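The complex is shown incomplete by one protein chain, all other protein chains being positioned as in the whole.
The block that comes next holds chain A.
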Amino acid sequence: MSGIFTFWRANKKTSASIAKDRLQVLVAHERSANQQPEWMPKMQREILDVIRKYVPIASDDLKMEVRNEGENVSVIEINVDYPIGK
C-alpha cells in the first residue's frame, strides 16, 4: 500500500512544477509578441489575403517575424509553406 503510494507520489508532477512549465511557455510567447511592432497582425492578415488570391494556404502556413539585425536594420522575415502540385 505504502509502496504504491510513494510510487504515485514520485511520478506525480507537483502543482508548482506544472505552474512553472505553463509560465515558461506563456512568458516566452508574450515577450516575443511584445517585441513585434503593432502593425504586424494587420499586415499579416493583408499579406495572407494577397497570397490566397494565387495559392490556397492555411493561415498558419504564413509565418512572419521582425528581427533586429544590428543597430539600424530590422528584417521582416516572411515564410510561406505551400503545397506543390495542387
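One rule holds in what follows: a contact is a pair of C-beta atoms (placed from the backbone, for glycine too) under 8 Å apart; a residue touches a chain by one contact, two chains touch by 3 or more; residues count from 1.
The rule is short, and it goes like this: contacts and distances are computed from a predicted model.
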### Query
If you look up the hidden chain in UniProt, what protein name do you find among "Putative ABC transport system permease protein", "Cytochrome ubiquinol oxidase subunit I", "Septum site-determining protein MinD" or "ABC transporter ATP-binding protein"?
"Septum site-determining protein MinD"
### Message
Given that one chain is not shown, which residue among A:Leu26, A:Ala58 or A:Val80 touches it?
### Response
A:Leu26
### Message
Tell me which of A:Ala16, A:Val50 or A:Ile84 is the one touching the absent chain.
### Response
A:Ala16
### Message
Take the complete complex as the reference. Which residues in chain A touch the chain that isn't displayed?
### Response
14-17, 19-20, 22-24, 26-27, 30-31, 34
